[in-house]
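The complex appears here without one of its protein chains, the remainder shown in place.
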Amino acid sequence: MTAPFKFMKSGAGRGSRGGCMRLFQCGCMGCGMTGRYAMPADAGGGGRVPVSGGAVDRSVHEDLAAASRILADQGVVDAFGHVSMRHPTAPDRFLMPRAVAPALVTADDIMEFTLDSVACEDKGRSGFLERFIHGQIYAARPDVMGVVHSHSQSVIPFGLVDVPLRAMFHNAAFLAQGVPVFDISEKFGPTDMLVGNNEKGVELARVLADKPVVLMRAHGSVAVGPTLPLAVFRAVYTEVSAKLQVTATMLGGGSRIAALDRREGELADAVNVGAGSRAWQLWKHRVGAK
Amino acid sequence: MTAPFKFMKSGAGRGSRGGCMRLFQCGCMGCGMTGRYAMPADAGGGGRVPVSGGAVDRSVHEDLAAASRILADQGVVDAFGHVSMRHPTAPDRFLMPRAVAPALVTADDIMEFTLDSVACEDKGRSGFLERFIHGQIYAARPDVMGVVHSHSQSVIPFGLVDVPLRAMFHNAAFLAQGVPVFDISEKFGPTDMLVGNNEKGVELARVLADKPVVLMRAHGSVAVGPTLPLAVFRAVYTEVSAKLQVTATMLGGGSRIAALDRREGELADAVNVGAGSRAWQLWKHRVGAK
Amino acid sequence: MTAPFKFMKSGAGRGSRGGCMRLFQCGCMGCGMTGRYAMPADAGGGGRVPVSGGAVDRSVHEDLAAASRILADQGVVDAFGHVSMRHPTAPDRFLMPRAVAPALVTADDIMEFTLDSVACEDKGRSGFLERFIHGQIYAARPDVMGVVHSHSQSVIPFGLVDVPLRAMFHNAAFLAQGVPVFDISEKFGPTDMLVGNNEKGVELARVLADKPVVLMRAHGSVAVGPTLPLAVFRAVYTEVSAKLQVTATMLGGGSRIAALDRREGELADAVNVGAGSRAWQLWKHRVGAK
Partner (left out) sequence: MTAPFKFMKSGAGRGSRGGCMRLFQCGCMGCGMTGRYAMPADAGGGGRVPVSGGAVDRSVHEDLAAASRILADQGVVDAFGHVSMRHPTAPDRFLMPRAVAPALVTADDIMEFTLDSVACEDKGRSGFLERFIHGQIYAARPDVMGVVHSHSQSVIPFGLVDVPLRAMFHNAAFLAQGVPVFDISEKFGPTDMLVGNNEKGVELARVLADKPVVLMRAHGSVAVGPTLPLAVFRAVYTEVSAKLQVTATMLGGGSRIAALDRREGELADAVNVGAGSRAWQLWKHRVGAK
């Protein structure tokens, strides 16, 4: 499977990871809702701990740790929020830091999970309560390679009032595709607001649909991308654009805002894919990553 | 008294601190209003200086000093504001820094007070003018172990206009219980706005009632918690949520804000108790505390 | 003249500084308006350079330099703005840095001026174009010992629209006395907006009257105080209160703001005089001053 990328839904995998696949089958029996497989690995057990999708280069872990610290440095996350990436060679696995403040993440904190958010090997580490956001988006969106969940301050208000988030400038062109809002209470009634199991993750991914960003009412947002750096880029510029839109709204007294239209958004976003690497280099430099 | 915590009102204490108790009885004779007991310790005197609730581990003083520096680092306090904790083994005592800018507090600055805010031993140090906020809340609220008083910039406006402060996202879920406003002029007429004696502290505690946060008109706010880290967490996220609410109000032009409702607030706040420790670790790291 | 402070108007001075007094008489002949005496000292000349009010301790220069750096550190000034203090023993002289960015001022940059803003000895250094703000306020207000001129960002808007700046909390209690607005065009027609001569300085001082703060339309503001630290304190908290008022206005949609009333302002400002020293210590610490 080094050939052109072909996505496999969770539950269907490589023969060489049959044990894992069995687990996946078990995993479908409601486990996601309770997250009960996220327990420490039963070392002597037979098959309850999913096998890894394969070793990855340490530089991959370092890049993901840098992404976490970048999001803190750029003000997108504070003590909370998290970023993940799909496993570079096993599309039914993803990599994500253990539950620690984003600014403190190092390569040693990276864990591996199945798309049902069961840790392949936890070494006594705890995953984030909301890792299901990530797993279910990777399951539903084969094009997504990186996911950021954050509570950035200019974005949250757009999930609280009936004003669509739009693309205020070219760097946020991806928002011109439209930004849906996930209100967890619509399907689940009163909750702790968290996407704390697979059922909620599935619903969030359904609302996200094919878009790059989804808002979460009274909670935060999720940005996804075809690469890890682009997911980070989108999380950063979603916050920037939201701030611009708040200002434009106040300045204009609610009059028309000449945001990017859908076609402009498509054309401009193509450029961001290249420009994003310039930002990525700067941002890595700022957090002391190579 | 290592068994399950049992609160004692000031004036009723352990036999082993009888001297202190006598002082407390004296203390009830109007002393609180003038704060006249906060004088330097009369070393050779007989009973006017309350005895200590007992020695505490240095790490306790270091944690409280860290809390003070954290509040400065997080932008909740500037040159003013203060944080305290109840004495870990003597519920009728609390610990609080001497009157110094929060960013500069170290373990050596921690003083001990009775709930009437008389220093147990001041070693020539001066307590904050508004220590009565802390003492009277500990007196009225046995569940409270930490208190933060601040003038954070997004919170003050909610004490100035007739707009209730609400919970804009899960981390501020505790606000969904409702946030009362203390207007010192209602009971005391024109004043210097400060809670500078026990009588005003009693009234503030009465308005706070069983809530986690109280606003103070044209002054600031107080956040309390069942632990010191949670009091700090609430002070930080009260400011964050206030900022979100200002933005949502401007963005929505005053239309409905889909804040957490009361039930969502209860469910979400239960999670914060755990998540708070992740923030606490990050924040301590940032201010150079262990 | 070490006895209780007695103010002397410029032009009347101690006999021991007769040379200076003669200059002052010359200075009254319209010199202020053109500032033409601010030229480098004519070393061999006879009397055109005013004599000094007397040597001051280096710690005084260091305090004034610290005040300048504090204002930059606190975000009250950027590349522009300036702070001065009255000469500690000669009330008809004031001390002020040469024209350099506030963040870069050291004790060696401090110059001495007459109240007409003529340098007593310039050593080739240039004074600020707007030193006349300072000189004429010292001339008109014997109670003022420190003056800050700044363009801080939340304050300028109050000079641009018809909304009075008020005291949003106790630390800004001095604003409850009322804040006048100086519109330079009212008396002088179209100008470069600067208070660049004594005539404009006199008019600014007239509008300031007995207040602690005056706004300058499309320009900035001036804060004065009975000590240098209190002038700095007022400049800082004018900015803070202005920001609070903007937020309260947006939040309340223009409804009533429960600011400090005049009596509350008087009572609360008395406390600030003491509390200001706590801020001063913190702020000096932040800019590396002793």
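So that you can tell them apart, the chains are marked A, B and C in the order they are listed, and the count of residues begins at 1 in each.
The definition used in the following text is that a contact is a pair of C-beta atoms (placed from the backbone, for glycine too) under 8 Å apart; a residue touches a chain by one contact, two chains touch by 3 or more.
Computed from a prediction, not measured in an experiment: that's the story for all the values here.
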{"item": "Partner chains on view for the chain not depicted", "value": "A, C"}
{"item": "Touch with the omitted chain, as defined above, among C:48, C:125, C:187 or C:217", "value": "C:217"}
{"item": "Hidden partner chain, residues of subunit A it touches", "value": "167-171, 173, 240, 243-244, 247-248, 250-253, 255-261, 263-264, 267-268, 270-271, 275, 278-279, 281-283, 285"}
{"item": "Where the unshown chain meets subunit C, residue by residue", "value": "78-80, 99-101, 103-104, 129, 151, 153-154, 156-163, 183, 185, 190-194, 217-220, 245-246, 249-250, 254"}
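The rule is short, and it goes like this: only the chains that are shown with their structure count from here on.
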{"item": "Path length in steps (a step moves to a chain that is touched) from subunit A to subunit C", "value": "2"}
{"item": "Rotation in the CA alignment of subunit B with subunit C, degrees, nearest 5", "value": "90"}
{"item": "Residues of subunit B touching at least two other chains", "value": "250"}
